[in-house]
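Before we start, here is the structure in question, set down as structure tokens.
And then subunit A:
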Amino acid sequence: MNGNAGSVVIEFRDVGLYLGGKEITQNIAFNVRKGEFVCVIGASGCGKTTLLRLVSGLYQPTTGSVHVDGKKVEGPSRDVAIVFQDYSRALLPWRTAAGNVSLALEAIGMPRAERADRIHALLGKVGLAQHAQKFPSQLSGGMQQRLQIARSLAQGASILLMDEPFGALDAMTRQSLQDEVLELAADSGVTVLFVTHDLEEALYLGDRVVALYSNPGRIARIVDIPLPRPRNQLSTREEPDFLHLRRELFGLMEEIHA
Partner candidate 1 sequence: MKRGFNVPGLALLQGLVGLALFVWLWHLIAASGAVPRAFLPSPEATWNAFVRGVTTGDMREQLLGTVLRMINGWLLASLVGIALGSAIGISETLRNYLRPTLAFARALPASAVVPVAIALVGLTPGMVLGVIVFGSIWPTLLATVQGFAMVDPRLVEVSRALHLSRFDFIWKIGLPNAVPDIITGMRLSLTVALILAIVGEMLAGQEGLGKAILLAARMFRAPDLYAGIVLLGLVGLVSSYGLLLVERRVARWRR
Partner candidate 2 sequence: MSGWRGFIVPAVLLLLAEAGFRVFGYVGDTLAPPSAILRGFVEAIGDGSMVTSTLQTFATVLGGTVIGAAFGLVVGCALGFWGLLYRFTYITIECLRPIPSVALLPLSLMIFGFGYKMEIAIVGFATAWPFLILTYSAISQVEPRLLEVAKVFGFGPVGTAWKLVLPAAAPRLMTALRLCVGIALVVAVTSEIVSNPQGLGHELMIAQETLRPHRMLAYLVLVGVIGWGLNNLLLWLQVRMFRHRGEIDTEVAA
């Protein structure tokens, strides 16, 4: 997954977006290759969430275009899954964990008989197998987010968009979920576009990091992360390359947040 010449699956072609009279993003141009894990960082309001919504088709760009798998994005598609930051609002409170995962399977038209096995497998992958019959209100924040991830995997999409998914969680849960996501991504080969405001998280997770300025959101820098995989919470964070990148981008982060 390190700088391999896979085909381009996401293309931002000079994308600009105006919303409510405000210019949210400007001249966004970069590509994401198949199987890559790309992190987008920036201050709040820099439009990083907007980028995800553009890829998922929930927003349409004012100028420029976004292309997924070579085709222009006109609307949401099942091939692009999105994991929202506010997980409690994205889950169906009246369905159990199994029921929530089932929703994605119902959407792709899987016959009822096959669903049970797939649900069980997916919940197992995110470590929620014993909680299948629990309702979201009975699950902790971390578990709810895992459930959302399981549901997005159930969609069978080749592209996974994650919008600051761990922002509302405590540090320990965040770390274990980071590793889980890395494992899932490596396992299934999905392409991941991951938005965060946490520089270290971006460096830890990504193959590349896209840093954005704010107001309007513009690309400040795109950096390759030459750290070895699989990543490890202790050793990776002590790698000289990690520390070097961190120092290098620290200044940029301060600039971005100014």
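In picking the candidates, the idea was that all candidates are chains of the complex that A comes from, given by their letters.
The rule is short, and it goes like this: contacts are C-beta pairs under 8 Å (C-beta built on N, C-alpha and C of every residue); 3 or more make two chains touch, one makes a residue touch a chain; residues count from 1.
The structure displayed is predicted, hence computed values, not measured ones.
Novice: Determine, using the touch definition above, which of 1 or 2 touches subunit A in the complex.
Specialist: Result: candidate 2 touches subunit A.
Novice: Please output the residues of subunit A touching candidate 2 within their complex, sorted ascending.
Specialist: Interface residues on the subunit A side: 56-58, 75-78, 80-82, 84, 86, 89-90, 92-94, 103-104, 106-107, 135-138, 155.
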